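A single protein chain has been removed from this complex, and every other one stays in its place.
Now for chain A:
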Amino acid sequence: MGQAIATPAAEKSVFDIKNLNLWYGKNLALKDIDFTIYNNEITAIIGPSGCGKSTFIKTLNLMIQNIPGVRMSGEINYEQTNLLNDRVDLVDLRKKVGMVFQKANPFPKSIYENVAYGPKIHGMKKKGKLDEIVERSLRDVFLWDEVKDRLNTSALGLSGGQQQRLCIARAIATKPDVILMDEPTSALDPISTIKIEELALELKKNYSIVMVTHNMQQAARVSDRTAFFLMGELIEYDQTNKIFSAPSDKRTEDYVTGRFG
């Protein structure tokens, strides 16, 4: 179903997905998805509830496998490796493909310990190096100046928007290539939302971002490419301005103009 997009040869892809099918038990939730995700871009995934967009984003770091009864076929190629191969090292994959969730969920630990969690579980022990990573990650999400004097206080004391930025800092502390964001702003107020969007635009210089969003204006504002999912199918995938101004598929047009969904 996915359409081939004419892309300049210079653009590098991070994920190359071919014929991906996914079943929950007997229900086919994703149908023949062909999808390429490009480096240093923000790829937005839009679609009505239940269209499979959250399911899709969770296949990229194989978090979907935590759900019992999930079965997949096809290929999810990341760094020349098909992730559907049994021998994929989940620890290493998730170090490289970080994820931020809809609800900010900092650990009930200090701000410092939240950010240092990833590096620590991946074996980093040196205090000096950890300090450096924590500061860099917090600076990258523009949280450093707000929290530098209270790094050792509980992360649960931060505001909702700050907590979400902390979760992004926690995800980038392991130096990933890709950050998956599953509706990262749907629980936030408009001002915090803008901050996260600005942050995403800043972060795409160094990371590739895949963002599921319910909010079409958000997709239009921040993303380079937009994919429209409907009932488990990838209906259309193109440059964002094309999707929102001149979509090729009638269903895409109906959705982005607000005729349903």
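Just so it is clear, contacts are C-beta pairs under 8 Å (C-beta built on N, C-alpha and C of every residue); 3 or more make two chains touch, one makes a residue touch a chain; residues count from 1.
Simple rule for what comes next: contacts and distances are computed from a predicted model.
Asks: What protein name does the UniProt record of the undisplayed chain give, "Anti-sigma factor antagonist", "YhdT family protein", "Phosphate transport system permease protein" or "Cytochrome c oxidase subunit 1"?
Replies: UniProt lists the chain left out of the view as "Phosphate transport system permease protein".
Asks: Of A:28, A:70, A:93 or A:231, which residue touches the hidden chain?
Replies: Touches the omitted chain: A:93.
Asks: Among A:63, A:201 or A:231, exactly one should touch the missing chain; which is it?
Replies: Answer from the full complex: A:63 touches the omitted chain.
Asks: Of A:59, A:137 or A:174, which one is in contact with the hidden chain?
Replies: A:174
Asks: Since one chain isn't shown, list which residues of chain A touch it in the complete complex.
Replies: Contact residues on chain A toward the absent chain are 61, 63, 66, 90-95, 98-99, 101, 103, 105, 107-109, 117-118, 120-122, 156, 167, 170-171, 174.
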